[in-house]
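Step one of this worksheet: look at the structure below.
Every protein chain except one is present and positioned as in the full complex.
Order of writing sets the labels: A, B, C, D and E. Residues in every chain begin at 1.
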Amino acid sequence: MKVVTFGELMLRLAPNGYYRFFQNDQMQATFGGGEANVAVSLAGFGLDSTYVTKLPTHAIGQAAVDSLRAFGVDTSKVIRGGDRVGIYFLEKGYSQRASVCIYDRAHSAIAQANPEDFDWNRIFDGADWFHFAGITPALGGALLEICLDACKAAKEKGVKISFDPNYRAKLWSLEHASEAMRKLLPYVDLLIVNEQQAQELFGVSIPASERNDATDETTDEGYRVLCETFRTRYAIPKIALTERRTFSAEENRICGKLYDGTTLYTSKQYRVHIIDRVGGGDAFDAGLIYALLIGKEPQQAIEFAVAASALKHSVEGDYNRVSVNEVEKLAGGDDSSRVQR
Amino acid sequence: MKVVTFGELMLRLAPNGYYRFFQNDQMQATFGGGEANVAVSLAGFGLDSTYVTKLPTHAIGQAAVDSLRAFGVDTSKVIRGGDRVGIYFLEKGYSQRASVCIYDRAHSAIAQANPEDFDWNRIFDGADWFHFAGITPALGGALLEICLDACKAAKEKGVKISFDPNYRAKLWSLEHASEAMRKLLPYVDLLIVNEQQAQELFGVSIPASERNDATDETTDEGYRVLCETFRTRYAIPKIALTERRTFSAEENRICGKLYDGTTLYTSKQYRVHIIDRVGGGDAFDAGLIYALLIGKEPQQAIEFAVAASALKHSVEGDYNRVSVNEVEKLAGGDDSSRVQR
Amino acid sequence: MKVVTFGELMLRLAPNGYYRFFQNDQMQATFGGGEANVAVSLAGFGLDSTYVTKLPTHAIGQAAVDSLRAFGVDTSKVIRGGDRVGIYFLEKGYSQRASVCIYDRAHSAIAQANPEDFDWNRIFDGADWFHFAGITPALGGALLEICLDACKAAKEKGVKISFDPNYRAKLWSLEHASEAMRKLLPYVDLLIVNEQQAQELFGVSIPASERNDATDETTDEGYRVLCETFRTRYAIPKIALTERRTFSAEENRICGKLYDGTTLYTSKQYRVHIIDRVGGGDAFDAGLIYALLIGKEPQQAIEFAVAASALKHSVEGDYNRVSVNEVEKLAGGDDSSRVQR
Amino acid sequence: MKVVTFGELMLRLAPNGYYRFFQNDQMQATFGGGEANVAVSLAGFGLDSTYVTKLPTHAIGQAAVDSLRAFGVDTSKVIRGGDRVGIYFLEKGYSQRASVCIYDRAHSAIAQANPEDFDWNRIFDGADWFHFAGITPALGGALLEICLDACKAAKEKGVKISFDPNYRAKLWSLEHASEAMRKLLPYVDLLIVNEQQAQELFGVSIPASERNDATDETTDEGYRVLCETFRTRYAIPKIALTERRTFSAEENRICGKLYDGTTLYTSKQYRVHIIDRVGGGDAFDAGLIYALLIGKEPQQAIEFAVAASALKHSVEGDYNRVSVNEVEKLAGGDDSSRVQR
Amino acid sequence: MKVVTFGELMLRLAPNGYYRFFQNDQMQATFGGGEANVAVSLAGFGLDSTYVTKLPTHAIGQAAVDSLRAFGVDTSKVIRGGDRVGIYFLEKGYSQRASVCIYDRAHSAIAQANPEDFDWNRIFDGADWFHFAGITPALGGALLEICLDACKAAKEKGVKISFDPNYRAKLWSLEHASEAMRKLLPYVDLLIVNEQQAQELFGVSIPASERNDATDETTDEGYRVLCETFRTRYAIPKIALTERRTFSAEENRICGKLYDGTTLYTSKQYRVHIIDRVGGGDAFDAGLIYALLIGKEPQQAIEFAVAASALKHSVEGDYNRVSVNEVEKLAGGDDSSRVQR
Partner (left out) sequence: MKVVTFGELMLRLAPNGYYRFFQNDQMQATFGGGEANVAVSLAGFGLDSTYVTKLPTHAIGQAAVDSLRAFGVDTSKVIRGGDRVGIYFLEKGYSQRASVCIYDRAHSAIAQANPEDFDWNRIFDGADWFHFAGITPALGGALLEICLDACKAAKEKGVKISFDPNYRAKLWSLEHASEAMRKLLPYVDLLIVNEQQAQELFGVSIPASERNDATDETTDEGYRVLCETFRTRYAIPKIALTERRTFSAEENRICGKLYDGTTLYTSKQYRVHIIDRVGGGDAFDAGLIYALLIGKEPQQAIEFAVAASALKHSVEGDYNRVSVNEVEKLAGGDDSSRVQR
């Protein structure tokens, strides 16, 4: 089964360990980006994974391509051109100190791409699924138009579409994002969202009676109502929800929900100790796409997605380097974490 | 506003990560020392921060100076001469294994300094505050005399004085320390101390009824009585207290109190996961000096100091690399530690 | 007092920190192996520790020898020859992600050793104790025969024998292991085992009434019955038990028990945060051997063994780099983990 | 154009920089092997490059595959199975100290492969060229038979065959090698050899009159006679020769010759300062295969091959990370090595 | 004596050692840029060195500032604002492999600066010298105008001006550069140029009779004529020339000349083995400015400049970390490079 993902692949520059920026003269230099992270996960799960973006021809652009090829992602549809690979600087937080993310992604090759750069009909040849996130239209320029082109082409070819708003306040305003995303929603078969984004971007909220602000807890009935509103208002068949509680920079609790139009399925909760927080949501997206594509039942699908996400938090870098076996083992209830020898 | 700090700046040699000494052939080589840590914090908070010490002219001495200059500390008052930069070897503890600190600081340039090396009248020109700790007179030689010279000069010029006993058993005996510090106390405007040092060095203790040894907890009333005793006995206007509970080498709980002569203000407690324990107290000192100097109310001042200290525990090295904004955000109650992007 | 240990010393290749295999191009390359880890611990505790194995003459074999010599282990009885140093690849787990261990130890010099390679009478000259583990006969070839040779020679010379089954499913089947170990048990003076191995290898189990599967807790009476069964059935004078609960890859709880033929002594429990899980059991073995050899009382002996094991979890690499003082301090109740300065 | 290469891909473990083995606890862990190095070069030159070998399914085997995929090598024909990835330990020499290479490659997956593992007809589908080296039959087991199978299948499908004896004294004797290679020579279209191997393996030598042992120099006429003998005796259409003078471990002089059946073409000489000596010959092989496949004239072809080899000496690791442009620039005479900015 | 320099300070990202780009996941992350390199050298020589540029307020911009402060450069005139710190990626060449430089400096804070950002009258307060290079006007936007503003203000205040064309083909065309620089030349008191730039940018060339292209050598008479032409044509009082021969990426020969309006002074030649080629010219500029400012005679001045440049080639990073003593020792003829102990 073939999945196409589209977005920006960035150079990620991070101090080693828990150093603050430039505390010494070394940086960990890897690549990552929301949809690329999904593409790598899917290739690792054994699917035919094609990633689409635009990258310069120089050595930095080539290294970005190579970083995907190593995982078996098909990069033959990557457009080459432009001047810059977008960059993000990441400083990992710890305890009470929050992570810091500085974007230097303006003027990147993909941010300056044109609609003509992408022949979506050819790209979706043989594809079963198309995934992208709200970061991509947020890049500005022609990106919203390009995303719409892609959605239309996908719809015509019967390719399922999943979308994760992934709102980034450093890229665009809520108003701008909301307006853009509402143009995209009609094409979406699977929306992956959280409570805050549902409220802020789409005005879909949980009834106050189902929300306890003091304990920061929401009832499943609350989530069900939220999903139903989405289904009613935007005719989206499937909605997935992620729930995260942040105890400290390195300790979170995560959970997932999947609504199939009638029922809300809730996963186990995981208390995760964090090696790398970035890509936790992308790992969830990839896990869910994989699980639905291979035909898992809703409960198993949401368990797989959350287990994939939980494992990502223990993996350094943007990419989720875990196998289907590892995810199944955790989703199946074996979280003993004993040494296998 | 200008603050002068005085003490020893050492070369700090530490195995990387949680290696024991010489487990491999690399060491993290940085600089640090109680008062220098305070000076760096204050410069980072935007104050005019002048550090006074004595360091050799060779490359190691110069590197020590450079380490301060990078943060904007004024090093023009550093005396150059002598042979050695003092060294301390630090091995970080973890879980049940305690940190190990080996001093190799005898015969350092500052330990062999003379009273004539320092022209305190010139040094305090334009200064508002003078801070030093008990480690400095503990170095022996003429250091106690030099500290007294500094205190007298400060007093004459109306410069406020803060003092942190920072007792180090590896440097001098309790008797010796107690005697020396009692000579210094009359000059002190702000004393920063903890329960154990108050008892052992100055014989000021908490009434047994306010202390529960089983739970290792002390009531605020107990702390208030302790402060009052100091005020009565030594005429010190302001007293700050730090309280630390050690659950393991990498998990502590910290809290701070400030007594303004009438009322005891207690900060929030923080359960800190530790990247680097050293300098946690110095960060508190700097936070408090900053907060009082810019005129914060006592409750806000103690919250700022403890938040600065909490953040330090997540920063590698002696120096506290955090900004006023970061401290304010935590002190203000936002400890979500979410990625900002 | 002199202790002889016998087993395989391997090259251990591990990604740095919490990287997955080959996430970058560096590996931590050290040496380790169950009995060698015991030998290093014992030398560190000040005993005369002799390690016996077979290693190639080339630079990799020599480096293995040197790794022991640095700790003062007597390597003059190491046989040199063969082609390979066995290798194990270790990827450390974190949070929900389990550690991964890949063995590449077949065809190693020791696995291909002959009974004639070892002159046990000469090796045990002046020895007080002989320790080996079930990993060694698991290597196949002539190793079971060699272990039996060693046991017989030890018995003849009045050398005490301790044995830790250390069952490794990747090396041999339960049936094979059980059969081999039952041949070795008659020689054993101290058996170190856990509940699962007692059951699976020797059919010795805890009465259901003393075991609560829901809470994963066993009563001391249950452990006592288990030990008594061993004593009755196999005439083993002393039995030590280790109990481990795994909360996550980096957080475990450990405890130890010692049965001296009449009474079961139970140690304190330690909740350990883990730097390196490997060698935790070997550190326990070494701690117990040391404590019994120098004549500690049973309760003190088991406290020493478990404290040594607890500390090992905070030490990187296979070898337990801790001193008697450090173990005594923890076993004696001081687990404050404060910086000593 | 599509090239198939076949051989062993090993894990390469090397101390960093110029450290001797185990001088510290880190090793550079990468992958490499004669024919794999050729495959990577060819993919980097833009050809369709397929690599064939057998590798285990575990994480080490997968990392070996990934190391090739990153360069765009087609690994879909790699057979998965067996237990071990072969290993070689490499210690780089410097000045008078020679490099040390320790093989630990016995019992590897490929060394234990069966002829049935490889369906050469399918593998050579659409292929233009097949390359392998003498290291592969040297691995023993069924490898000579497998190589012969491959040669026969290639010949039947009209695929050109190049062969580099690459004699390794640590793998087999001269007699054994000579006998095996003589079975392979009849299939070879391009033989890449040096003077010493021509003499020792095939008894083809340079007339004494064309060889000056004192100066270690051979005339071009001497090389021409050597090639002619090969052509006459073994009916090999094209012969390439490499000539290396070793001044020190890090300074060599290299040159190449190509004989097209009538004329001997000699390249420029390069005095190379060496970052990594390993793979220098493989880079030459790849350069020559590329140049001949795309139809370069003999003189240009040999210049390209030697320039590719010269550049490899400046690249860390087995793989030659250089582009066609970089090789052309050097082969074309621009060796100014100025910074391009 | 006070020198002001003006230009762009960039983040420099370079693989460690001689790795090619992204050969592993680490990069050396430091700061540098032509004029900033001059400023650091001058501060290291003990002059009052003020650097002017524009940098963002975020952590990357702050780290750039801190990198200068560590050396004692006065950064109080750095304007804070804009979004990006310019970046250059550097891959060091070796032997026949050339260094690669990839610029990612468009849209940087300084490239988008406005003339009003800089109050040159205030900046030049107390200044004796102003230095900038051709890279700065090459950044486009208002930079040429800003440079002209600076030159006029300097001239008015009697501040001497030195200029190094430092032509970068990746930033602008020869035509564009030539036109811009001719506007700047009238203000220049000291022009630092090489033969190629003199010819290409200003049409000033060496008579053919004084140039031997085969040996790549030019006579001193040739250089003298070139300087005289500059003096005649552009009324520049002093001209310095640098001569570099590139034998390989890591071995060059350098020499310098100084023309004081009447005589050409030629320095010793140095054959330099290179640790880091970047900044070699900036070190020359700084050495010459220092030597002329403190009043050295022309011969001593040019010797100092070239010795400073020679030493820079042995120092990692853009900044030249050498002292006046070290330069004097080499310039004075002691190049024994023996260990001092």
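One rule holds for everything that comes next: contacts are C-beta pairs under 8 Å (C-beta built on N, C-alpha and C of every residue); 3 or more make two chains touch, one makes a residue touch a chain.
Bear in mind the structure is a predicted one, so any value in this text is a computation, not a measurement.
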Partner chains on view for the chain not depicted: A, B, C, D, E
Option touching the unshown chain, where D:95, D:114 or D:232 are the choices: D:95
Of D:20, D:152, D:182 or D:233, the residue in touch with the unshown chain: D:20
Identified contact with the non-displayed chain, of D:155, D:168 or D:211: D:168
Touching residues (missing chain, whole complex) on subunit E: 17, 270, 272-275, 307, 310-311, 313-317, 321-322, 326, 330, 335-341
Subunit B, residues in touch with the chain not shown (by the definition above): 13, 16, 20-22, 25-30, 58-60, 63, 66-67, 83-85, 87, 89, 91, 100, 102, 104, 106-107
Chain not shown, touching residues in subunit A: 23-26
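Criterion: only the chains that are shown with their structure count from here on.
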Which of A-D and B-C has more C-beta contact pairs: B-C
Fraction-based call for subunit D against subunit C, same above half, different below: same
Candidate from B-D, A-E or B-C with the same interface as A-C, over half of contact pairs in common: B-C
Subunit C and subunit E: spacing of chain centres that average the CA atoms, whole Å: 63
Multi-chain contact residues (two or more partners), subunit D: 25-26, 66-67
